[in-house]
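A single protein chain has been removed from this complex, and every other one stays in its place.
What follows is chain A.
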Amino acid sequence: MAASAAVRSAVGLTQRFVRVSPDCSICPLYRLNACTGATDGFTAPNRRLRTSIGVCQTEDSSSPEEHERVVNVVFIDRSGQRTRVQARVGENALQLAHRHGVDLEGACEASLACSTCHVYVSSEHYEKLPEPEEREDDMLDMAPMLQENSRLGCQIILTPELDGMELTLPKVTRNFYVDGHVPKPH
């Protein structure tokens, strides 16, 4: 596909990549307007915030110490199997899924260039999420079986008020068959 998707996406995607690297949009300091601009040697004014920054700097999977920074989430996979996981405040649902081996595809690595991390959000928690930005809605347009409670997993930032949230993986991926064949569930 040298002259097609890879080529045409290179300029656009790279542009985006340069702008979001490091990915401030997923950092709780940025979202709470408390970013001092430093990417190492953090001296956050609020001690509670500082501990969750450690999440961005290291990928260790040890559970957080303080109770209020744990967010309980349930992933429901395509076969209905429930997986209870503990999320860290500030991480996004795609990272959370990958940390726990939940099979949520994230083709563009949270750069709002695909819809493969599409999930359904339990309705009472859907209301608590901030409105999607236009770019997320644009990508959701491409997701099959869109519902009122659809969101992109990479844009769901875990906060304490989302405790108990259930994220359901849609049953169908974008399969196209020239002869109209309907795929068997795998």
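Some observations on this one:
Everything that follows uses one rule, which is that a residue touches a chain if its C-beta (ideal position, glycine included) is under 8 Å from a C-beta of that chain, and two chains touch if they have at least 3 such contacts; residues count from 1.
One rule holds in what follows: contacts and distances are computed from a predicted model.
One chain of the complex is hidden; its UniProt record names it "NADPH:adrenodoxin oxidoreductase, mitochondrial", one of "Nitrogen permease regulator 2-like protein", "NADPH:adrenodoxin oxidoreductase, mitochondrial", "Glycerol-3-phosphate phosphatase" or "Cell division cycle associated 4".
Within the full complex, the residue among A:95, A:115 or A:159 touching the omitted chain is A:115.
Think of the hidden chain as still there; on chain A it touches residues 1-12, 14-15, 17-19, 107-109, 111, 113-116, 134-135, 137-139, 141-142, 146, 173-179, 181, 183, 186.
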